[in-house]
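Notes to accompany the following structure.
Just one protein chain is left out here, and the rest sit where they should.
By letter and in written order, the chains are A and B; residue numbering begins at 1 in each of them.
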Amino acid sequence: MANIEIDAPGTRQLFIGNEAIARGALEAGIGFAAAYPGTPSSEIIGSLAQIAKEMGIYAEWSVNEKVAMEAATGASFAGIRALAAMKQNGVNVVSDFLANLVMSGIGKGGLVLVSCDDPSAISSSNEQDTRPIAKWLDIPLVEPGDFQEAKDMTKWLFDLSEEISTLCMLRSVTRIAHARGNVKLGELPKKEQRAYFEQIHDLRNLLPTSFMPIPSPLRHFFLHMKMDRTREKFEASPFNRYLGPDKADLLIVTCGSCWLYSQDAIKALKLEDKVGILKLGTLWPLPEKFVESHLRKSQKVLFVEEIDPFLERSVMEFVASLPSISPHPTFYGKRSGHINAYGELNPDLVIKAISNILGLTYQPRDAEYSGKAETVAKSSVPERSMTFCAGCPHRATFWAIKNALKLDGRDGVVTGDIGCYSMALGPAGFFQVRTMHCMGGGTGVANGMGKLGQFGFNQPVLAVVGDSTFYHATIPALINGIYNQSDFILVILDNSATAMTGFQPHPGTGMTAMGEPTKVVSMEALCRSLGARVEVCDPFDLKNTTVTLLDMMAEGGGAKVAIVRRQCELVRGKKEKPPYKVRIDTEKCIGEACGCDRLCTRVFLCPGLIWDKKAGKSKIDEVICTGCGVCTDICPQGAIIKEAA
Amino acid sequence: MAVEAKGCKELFNEVIEAGLCALCGACTGSCPYLVYYKGRIALLDNCTLSDGQCYKYCPRTYIDMDRISQQVFGMPYSEDEMGTTTEVFMARTTDTRIRKVAQYGGVVTTLLSLALTEGLIDNIVLAKTSDDKTANPVLAQSEKEMLQCAGSNYMACPVLMTYNQIPKDDGSKLGIVGIPCQVLAVAKMKQAPPVNRVSIGNVKLVIGLFCTWALSPNKFHRFLKEKLDLSKVKKFDIPPPPANRFDVYTTSDEISLPLDEIRQFTMPTCAYCLDMTSEFADISVGSVEGIEGWNTVIVRTNVGAKLVKTAKAKKKLEVDKLPSENLAHLKEAALLKRKRALKELAKRSGDEKNLLYVGLSPNLAKKLLA
Partner (left out) sequence: MTTKQLPKDPLNLIITGVGGQGNVMISLIIGNALVREGYFVTVGETYGASQRGGPVMSHLRISKETQYSPFIPDGCADIILGMEPVETLRMLGRYGNPNVITIINPRPIYSIDVTGGQAEYPDLDKLIETVKELSAKTWVIKATEEAQKMGSPMFANAILVGAVIGSGVLPLDKKSVEPVLRETFPKEIEANLAAFNKGIELAKH
C-alpha cells in the first residue's frame, strides 16, 4: 500500500481511489475510522490503520458495518471527526441506524460514510447502487470523478458535515476505488484533538442534549431544512462543472468514473467541439439551478452513469417541475436503451452510445487486423475459470463436504455465504454451494430448512460461513437455530483471516487493525456456551473431516457447529516455506485408466496439478504448487508423493 | 448376447438405483468414485469411462453362464441343480478350538486353517462380525485373525472390496470366502482379469457358502439394535428348516425371533439370484438339515479336491456320507431357487426370453421356466 501519511504537500503520488479517500480524511483531521472489510472499499481503513498509531488517530476493523457506522457516530457525538467505510452491501446492513441518524443529526465532529459500489459485481454478490439510499434517507451525497477529487471531496465533506450537522456520504465505484491515479497532496493538520461528550444535565430544560430521532415529525422538518441548505452549498461547488462548447450537438450528464469514460469517448471520437459534458460531483440534493443553467446547451441530453438511472431520473423529476422548456430536449440514457441499465460502463460503451445518437461510425483499428485478432483469440484462448488458490483449505473442506453428502446419501443441501468459499458454487468447490445471498444469510436460510421435518424434509442441511462472516452476522442465526431447535450444521470455514478482501484480522485472530495484540473471541467457546455440539477439524485431514460431518448429519436434532480450521494459504505462504515437496510417481499414476479416471486433474482440480496429455500422467506445476500435500490423500493409486521440504 | 462395456453411470442406473445391488463389493475398494458406506454403494463423482471394471465384474450385469463355467470348470454350465460337482459329503472339524466358534461343523475354518498351514494361501478375504455386530470385510493375515471371523450374522457384506484394496504389486496367495454373488463376481474376474488391481491369479482358493438370501446390513442392524443389547450377543443362527427361527445367543440367554419377522430385511436382489450353493467355488459349504454340528460339503474343482483330500488324510475333518434324503432336499431347494429367480427375472423384464443379467442356454432357460 502507498504511504498516505507523507508530509509532502504539493507532491504528486500514485494512489488508488481508496488511498486518496484515506488521505483526504487525514488532511481533514479525522480522528476515528471504522469499517468492515469489503471489496472494493477495504483499503480505506486498511491504509489508515497502517499509519494510525504514527498519526495519533484510531482505526478499527469492526465486527460488521452497522457497528462500524455506530462506532464512528459515537466519536462524532464526542466531537471527533469520524469516517466509516463499506461496500454497497454494508450500507444495507447500516440502513436502520442511518434512518434514525439522519433525524438525530450528528455531534460536533464531522461524520462521513464512504460507500464503494461494485458495478458488474466484480467482487460482490450483487451490483447495487447506493445513491438511491442517500436520496431515500436525505443524506447529502457526493461522488468523485477522479483520484484527486476522491481526496479533495473527502476533506471537504467533513467541513460540510459539521456545517450542516448531518451525516454526509461519498459514493465511489470499483474503477475509482481500485484504480490508481495522480493525487497532489495537501497539508496535514497538526492540532491535538480532545474528545468529550457535552451534555446538559438540567432536566427542566425542554430539550436536554440528546442525540435522538424524536420528536420525529419535528426532526424530519429540520432534516428538510438541512437538505435545503446543503443544496445551496452544492449549487456553488467546484466539483460540478461543464466542459465543452456553448452550443452542443449533445450534452452528456455524468458523474464518477463515467466522467473519465465520457472524456475518453469524446477524445476518441474527436468531438471536443461538438459534445459537452456536465459533470456533477454533488449528486444529492441535486444542484437544480446549476443543472438548469446548462441543460439548454443542447437539444440532446445523454445520461452516462453506472447501475441505476439516478441522475437520469433526478434530472427528469426536476425538469418536470420547470415551466415548459421549449423545444423540449430529448433525453437519452438507460430509459432509451442507449446506456446499459446493468453492468459497468467503459469508454467503448460511451463511444457506442454517442455514435448511435449522432449517427457516427467508429473504427479504432484496421478491420482486417481486427477480424484476424478476434477470430484467433476466440478459437485458441481457453476459458480460465476462477478457482481456489493452490493449497487453499477450502478445496479440502468442500471435498470432504461433497464426499460426506454423497456417503450420507440423503441429498444434503449446502447453503452458502459471502467470501472466497462462495466460489464453491462452481468447479472450485465441486458445485456444492446451492444458495448465496448476503453476509450470514445462508445460516438464516438453513434455519428454515432445518425446521421442515414435519413436511417430510429429511435432507441434511449444511450452512457454510467463513470465520469473519461468522462474527459479522451469523451468530444471531445460530442462536435462533439453537433456540428453535432447527436441524442444521453450521460449518465454519475458519482460515483465520478475512481472506477475500485482503487478509484483514477479525475478533478470532487476536490482532487489531492497528496491529495490536488483543483478546481472541473464541468461536468454539462461544458456540459451546450456546449449548451447541461443536467439533473442530483440520480440513487437510480429509478422512476425519468427512467422518465428523457424517456423524453430525446422522445424529440430527438441533443446530450443531463444525469448525473446519486451517490458515489461508496466502497468509501462511507469506510467513513460511512450503511444508512438502510434492511429486508424481509416474510408475504408479494410472491417469485415465479404470481405478482413477484422472481424479486429481479432472475432479479435484487444484491448479498446482496439471495433466500431461502426451504422457497420460498427472504432473505437478512447480511454479503453482504450494506443497500442502492434500492431493496425496485423494490419489487412489498412491501415486502422489509428498516429502518433507 | 455379448457382454456390453459400460461404466459406473450404467452400473448405478441398472443395478444400484434399480435395487439389484447385492453388496458383494466387486465394484468398490479400488475405485475412487464408488464407495461402500453403511450398507450402500455411494457414487461420489462422475467417472467418464464407458468401459468400467465396476460394471464388468458386477454379479448383476450380464453373465454368459457357459463361458464363465468354461473358465472355472472347463465345461459349459451344468444343468445339475447344484452346478458342477465332483463330490458331495458331510463333514465336521476334529479341532475342538474351531468347534467352539463354528457356526455348524467348522469345515470352512478348518479348510482355511489347513490351506494356510499347507502354504496354499497366505491371506484370506472374508467377512467378520465386528464388536458392534456389523459385518465387515477383512483380510485375515494369520490363522488367529481368521479364527476371529468364524460364525455368520447373515448380513450382506462387501467382501470383494477387501480384495480390490490389496496393493496391486502384492504377491501373497489369497483365499476368498464368499456367498454365491461374490463367488460369481470372482469367476467373472477370472474370466477377464482386472487391471490396476492385485492379480486375480493370486486367488488360489475360493470357498463358497450356501445362501438362500442375505439381510440388508443397514436396516437389519438398526432393527437388531432396537431389539437387543448387541454388546452381549455371541452368535446368530438360522437353524435349517422347518425351524423357521432366527436365534440369538447372548452371554446369558437364547432369544428366538420368528424368521418371518426377519424376512422383511432380506436384500431385494436375492429374489433374482439363482445360485444357492456358490456354484463357481472350489468348495461349497453349508449346513445339514436336521443334523446339528455338521456341514454339507460340495467339492467342485481340482484345487478343492486336493485340499479336501489333505484334510481327510491329516484327519482334520471327520467325514461321513450325506444321507440321500438330505441330498435330495438340498437339490430340491437349489432347483427351487433357480426356478424362482428366473421367474422373477422374466417378470421384471416382462419377457421370458429376456432374463436380464442371466445368460443361459435357451434350452435350460426354457426348462427352468417351465
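Keep in mind that, in the parts below, a contact is a pair of C-beta atoms (placed from the backbone, for glycine too) under 8 Å apart; a residue touches a chain by one contact, two chains touch by 3 or more.
Because the structure is predicted, anything quoted here is derived from the model rather than measured.
Across the complete structure, the visible chains that the omitted chain touches are A.
For the options A:L14, A:A554 or A:A645, the residue in contact with the chain missing from this view is A:L14. The residue touching the chain not shown here, chosen from A:K135, A:R180, A:R219 or A:K642, is A:R180.
The chain omitted from view is touched by exactly one of A:E5, A:E272, A:E292 or A:D348, namely A:D348.
Set against the missing chain, the residues A:Q263, A:S298 or A:T545 yield one that touches it, A:Q263.
Considering the whole complex, the residue from A:I200, A:L360 or A:A373 that touches the absent chain is A:A373.
Contacts to the hidden chain, counted on chain A, fall at residues 12-14, 39-40, 122-123, 146-148, 174-175, 178-182, 257, 260-261, 263-264, 268, 346-348, 351, 364-366, 369-370, 372-374, 376-378, 380-389, 420, 422-423, 427-428, 500-501, 598, 601-603, 605, 607, 609-611, 621-624.
One rule holds in what follows: only the chains that are shown with their structure count from here on.
Distance between chain centres (mean CA atoms), chain A to chain B: 61 Å. Those residues of chain B that touch chain A in the complex are listed here as 30-33, 35, 37-38, 40, 42-45, 47-49, 51-54, 195-197.
Chain A makes touch with chain B in their complex at residues 402-403, 406-407, 409, 430, 550, 590, 592-597, 599, 602-603, 634, 636-637.
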